[in-house]
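Note that this complex is displayed minus one protein chain, with the remaining chains in position.
Labels for the chains are A, B and C, by order of writing; each one numbers its residues from 1.
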Amino acid sequence: MNAVLDLAGLDALIGALRTSGRTVIGPVLRDGAICLDELTSAADLPSGWGVDAGPGHYRVHRREDTAVFGHSAGPQSWKRFLHPPRRALVTSGPDGFRPVREDPVDHAFVGVRPCDLAAIGKLRQIVGGPMPFVVAAECTEPGGVCFCASMGCGPSASGGYDLALTERIDEEGHRFFAVAGTHAGAELLDRLPGRPASERDFAQARSDVEGAARRMGRAMPDTDLRALLAANREHPRWAEVAGRCFTCGNCTMVCPTCFCVSTEDTNDLDGGAQRSQRWASCFEIDFSVLHGGAVRTSGAARYRQWMSHKLGTWHDQFGTSGCVGCGRCIAWCPAGIDITEEAAALADGVVR
Amino acid sequence: MKPGDWLPLPYRVSRRVRETGDVVTLTLAPDGRSLPGFLPGQFAMLYAPGVGEVPISVSAIPGDGTLVHTIRAVGAVSGALHDARTGTVLGVRGPFGTPWRADGREDLLVVAGGIGLAPLRPVIRNTVARSPDRRLVLIAGARTPADLPYRRELDELSTRDGADVVLTVDRAAGHWTGRVGFVTEPLAVHPLDPDRTTALLCGPEPMMRFCARTLLDRGVPAERIEVSLERNMQCGIGSCGHCQLGPLLLCRTGPVVGYHVAEPLLMVKEL
Amino acid sequence: MLSIAVWKFTSCDGCQLTLLDCEDELLPLARQVRFAHFTEMTSVSEPGPYDISFVEGSVTTPAEAERIQRIRERSTVLVVIGACATSGGIQALRNFADVEEFRSVVYARPEYIETLATSTAIADHVEVDYELRGCPIDKGQLLEVVTALAAGREPDLPETSVCTDCKRRGLTCVLVAHGTPCLGPVTHTGCGALCPAVNRGCYGCFGPMKQPNVPALLPLLRRSGMGDDELQMVFATFNAAAEWS
Partner (left out) sequence: MTHRANRTLRVEGLARVEGEGSLRVRSVDGRVESVELIIYEPPRFFEAFLRGRDFREPPDITARVCGICPVAYQLSSCRAVEDACGVEVGDELRALRRLLYCGEWISSHALHIYLLHAPDFLGFPDAIAMAGEHRGLLERGLALKKAGNLIMTAIGGRAIHPVNVRVGGFYRVPEPAELRALTETLKRALDDALATVRWAAEFDFPGVEVPYDLLALRDSEGYPLDRGEPVADTGLRFTASEFKTHVTEQQVQYSTALHARLDGRMYLTGPLARYSLNSDRLSALAANAAAEAGLGPRCRDPFRSIVVRAVEVVYAVEEALRIIEGYERPRAPFIDVEPREAIGHGITEAPRGLLYHRYQLGADGRIVTADIVPPTSQNQPAIEHDVARLVEQHADLDDHALVSLCERAIRNHDPCISCSSHFLDFTREDR
């Protein structure tokens, strides 16, 4: 089922999701970036804000139009809500072990870009958890660090959403071509104030998204990445990247699929203890610690782990790539290290 | 995250046997619900409440619902487990990981270093109990004679027909009249039939590499050499990411791995 | 009951004040531990030995160099707290200057003042068991050390960058998104990314992380507007004598 919504329709969509008891999360402008936060209405969306992103560089800028989804991936990802940065697991005390039960939050995600939609799928494959209601925003405007097309994860949403919107602003106004992906999505769409979509609406939306595929800022080399990384574990490039890499862990933290956690105990002052987990990164030296020391101490080994896992061994472990091409790790790496460039260097046998 | 996966079951220490100066064997009895059965080579995540949780293999499988673990105190958590008195409640999750593939009829060669004997002990016991005619060679090493666990059992084993027990230590001390040196030395010369030998190795990584090399040189194919690998493990269910060794997630596709898979990975520094 | 001693060397008192800033925890804590020596808080002073000694401040006088030895001998676990104790603190700026000149510039009668030419970390004098970084230390980390040691576990004191906590908090990177110079990528975490949370770049008060890649940061700091002088100064303030590279 499809329809065309205007901004009021989008607002009604957010309103309807809220009335159904869901916490609606979507993009908002905060601290000079497009962040993810609770939406109370469509007015919270970053209308007219776009993004310039490059390696180690990100700036929001005013757009010429009032598009609300006209920005590429920001500093946060939906991982924050599906796999929170810190989470209590188990408490122990005189009465034994108990799981920490959090009040389940019924989330609705609005404005999920196709790369992130793919990421949600990959992440949930590993960490599980309830599926939120997802309103995808098809990508009509990729950013400077995007390469989802070359990862097969965009720019069009290929499923996993309840509703998918394609935003368009032209002489005919500001509107969203909406497609339902699930029964729940169709039912909701049915209740929204929109008009039925025409063949033309459909064609326009498709051509906008196809156009986006041609405007990706970057591309992953077209090769068997898994084989490439497996074959290059001893490549001199690793030591070279290590010269630029801070091992600060930013890339893994912003990556929408990096799932690693460390567990820790905390003791309260009355004899009880709590076991909890927090986001971890393979860039942390302690990550690989064994009695006697860490396995990966050099920056080169840690960078190799990250990239090889994302692009290579993820296939062995989970049957798919760990990268969706959202480009966050490129933009938010302070040093601007570019996973596509590093892959290309391996593929071409280049050492800087 | 499925919280159930992270929720330990309470087990009570029902027996505590001192093996060496820093090694004990604990028998744990379920304090309520019990976990599914473990296979030799598999491990549990043992939780010392408020201190931490670490992977520990089963060192015997009594079959009565109890779990037996042999623990060497090396740090805070293993130290707390080692110190747990009878009656102490510990948390247990499991079973996790791959078992030793040692059910065939061919000769069994078991090579262990130090506490590495613990995960291999169930295989030895099963073989003795179920396949009395199967040839069994055990080569075990330790730093000093006092660090060799299960001494009585090993002595008993050595009297069994068809079982060769070779013990060696890095440094002799006390009344030791046996061998001094690395396990690779007896391994290089001990009679074995490479065409019908399955080798199981457990111990420090360099030791396993040297032993595997020796066995390959003697003609045992990599596919019939198994090693038990160690990496940092925090979940046991493949979702914390710490135990990666290249393509492997050792809590799931390990810890027991065929040497044909392990070798190329172990050759890479800091993988 | 653990006996705890708190010692002051050359410092500002801020790190030990952190203990008194544990307003909610102080009374529950007092049921688990005994303050056997803590001049800022109590007139009681026991001779020791102590289960845990917290040492604030750096060594800047011959008497201090003497005193830390005696404290070490009487302490089972010795925890150094704060930038002064872990790296010599801001007063270590003298290490790069002429202390005689400092002394005469500041004092009318320099001969009255007994001071060493350097301000040094406690670990330069005795063996240290745990290190709490920061100028000042973080209250949560302080409680973590006490509760962990009381429970017999290893304190959880990550040695990675401030960035990891900045991201866990969901903050926007000020270096990437605002072009604000930030030492987060090379600074030891533990503060909870306080500065980025107020749109400020980290100025490194927790000192260098393990294996900091400072050379890689310099061009970025330059690009975001820092001159050579500023670069010099930003690494030479609260942890001037720490190993930034």
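Quick notes on this structure:
In the analysis below, contacts are C-beta pairs under 8 Å (C-beta built on N, C-alpha and C of every residue); 3 or more make two chains touch, one makes a residue touch a chain.
Just so it is clear, the structure is predicted and the values come from calculations on it, not from any experiment.
With respect to the full assembly, the chain omitted from this view is in touch with C.
Note on the undisplayed chain: of the listed residues C:Thr118, C:Asn199 or C:Ser224, the one touching it is C:Asn199. Counting over the whole complex, chain C has residues 8-18, 20-21, 23-24, 26-27, 30, 35, 39-45, 60-61, 63-64, 89-91, 93-94, 97, 99, 101-103, 105-109, 112-113, 115, 135-136, 191, 194-195, 197-200, 203, 205, 229-230, 233, 237-238 touching the chain that is not drawn.
Keep this in mind: only the chains that are shown with their structure count from here on.
Shown here, the protein chains touch in all possible pairs. For the pairs B-C and A-C, the count of C-beta pairs in contact is higher at A-C.
Placing every chain at the mean of its C-alpha atoms, the farthest one from chain C is found to be B.
Separating the CA-averaged centres of chain A and chain B is a span of 41 Å. A straight line joining the Cα centres of chain B and chain C is 43 Å long.
Centres computed as Cα averages put chain A at a distance of 37 Å from chain C. In chain C, the residues that reach two or more other chains under the touch definition are 151, 153. Multi-chain contact residues of chain A (touching two or more other chains): 264-265, 267, 273, 297.
Considering their complex, residues 83, 87, 89-90, 92, 96-101, 126-129, 230, 233-234, 259-265, 267, 272-273, 275, 277, 280, 282, 287-291, 295-298, 300-301, 305, 308-309, 312-313, 316-317 of chain A touch chain B.
Listed in rising order, the residues of chain B touching chain C in the complex are 50-52, 75-77, 79-80. Touching chain A in their complex are the following residues of chain B: 1-4, 6-10, 47, 49-53, 74-75, 78, 89, 91, 230-232, 234-235, 238-242, 244, 246-249, 253, 268-271.
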